[in-house]
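Partial view: only certain chains, each at its native spot in the assembly.
By written order: A and B. Residues from 1 in each chain.
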Amino acid sequence: MVELYPEKLLSIITNDSMQERLECMFKKYGVSGFTIIQASGEGSSGMASEMSGFDGNILVKVIVPESQLQVLLESVERKLRKGYHLTVFVSDVQVITPEKFNKKSR
Amino acid sequence: MSSLSNLLLPAVLFFALGVIARLIKSDLRFPPDLAKVLSIYLLMAIGLHGGYELAKADLVIAMNSIMWALILGFTLPIIGYLALVMTRKVSPLDAAAISAHYGSVSAGTFLTAIAYLDNVGVTYETYPLIMLAVMESPAIVVGLILAAKARHSIAARETAPVSGGGAVISTPDNGDGPGGKFSELLRDAFTNGSVVILIGSMVIGAISTPSGMQQLFPFIDEIFMGVLCLFLFDMGMVAARRIGDFRQVGWLLALFGIVMPLVGGVVGAYVGHAILGFSVGGATLVAVLGASASYIAVPPAMRLAIPEANPSFYLTLSLGITFPFNVIVGIPIYHSLVQAMAAG
């Protein structure tokens, strides 16, 4: 029987121009890795055109231990306060290899 | 007459087809990356061509053109900003973000103008092409300066942050605010993708061996017009999607999307004809540079630099109103205008 360990999954949906800044943030706080997916959508800042390659959205996923979540959320909140449009949500996930997510990748 | 011939240009007709496809709610969708690939090709092709010609050009005129491109790029956003603030329909930060788009340029509009001039058999200088490359960046910088000014006056008026419609208005915290990493945004302005392709291709076109260029010509010449048609077809659909948002923007702002290019067109025509002394074709292209608004390079820059501004405003104006206006009726107007100046 494979054992499962709890971790947090932080998801952020935003404009793709924010990608570099989010990657910087992740590296600054030493996450073990992250995943980026192209997306389109609509929200309070209007529609992110899925019809042209310009001005699309990204969905960013980061799995972190609970202890690391708060500092990331604080950084996200600072960005929100500056006016950046980020749709942020956290979910509970379970993983097989918790050590993978508890240390910086490189 | 000349405006009718504009409407029978394949490039313009394909733009219209794109608009119509959306209006009749066709399920036609181009892959998201197609417009990007086509615009990479178009910038590369026009850059190579321009660089090849410019290698033979007069350096003094070239420098003069660059200087006036900078002046246009700095002046037009300020005119736009003042006009927008006067309407009192948008916040100062929105005004800054919108007006930055009008100091910059739209390569799609520029290329349509070239297709138009080729079609009516009017020749033009290559210098406006350098101006196209140069004008992408200063407008972004002006946008930043105007936004910094706007933030300052907001901060002076208010002491506590006020939460606005959906977004929280920025408090100017020390050095880390959106206006804080100014140097970084400045670098972004001058290294944006379109500028790199355009200037890079111009340099390559200028320094490559002639035999190397010879092998490239079929690629950059023969399929150019077809690719432009495909690009405008796609952009017609993208633009039409924004036209619907136009009620949301309001009549006064929509009007700005038509008046501002006319103002920019007049200023550009004057600079091109009277100051730089270009031919009718060349001055028409400078007028188009003045009239057109960026919808590729500036929007993401403004998202980063002025996150408090509402993207719906500037995207609807530049992409949904000014771009179709210029492509369909603006270009022949600017051409007639320059003809009138040249005649008068």
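General observations
As a convention for this text, a residue touches a chain if its C-beta (ideal position, glycine included) is under 8 Å from a C-beta of that chain, and two chains touch if they have at least 3 such contacts.
Predicted, not measured: the structure shown is a model, and the values here were computed from it.
The full set of protein chains in the file adds up to the formula A x3, B x3.
Keep this in mind: only the chains that are shown with their structure count from here on.
Rounded to whole angstrom units, the spacing between the C-alpha centres of chain A and chain B is 33.
Contact residues on chain A toward chain B in their complex (touch as defined above): 15-18, 21, 38, 40, 44-47, 49-56, 78, 80-85.
The part of chain B that touches chain A in the complex is made up of residues 29-30, 32-37, 161, 165-171, 176-178, 234-235, 237-238, 241, 245, 295-296, 299-301, 303-304, 306-308, 310-312, 315.
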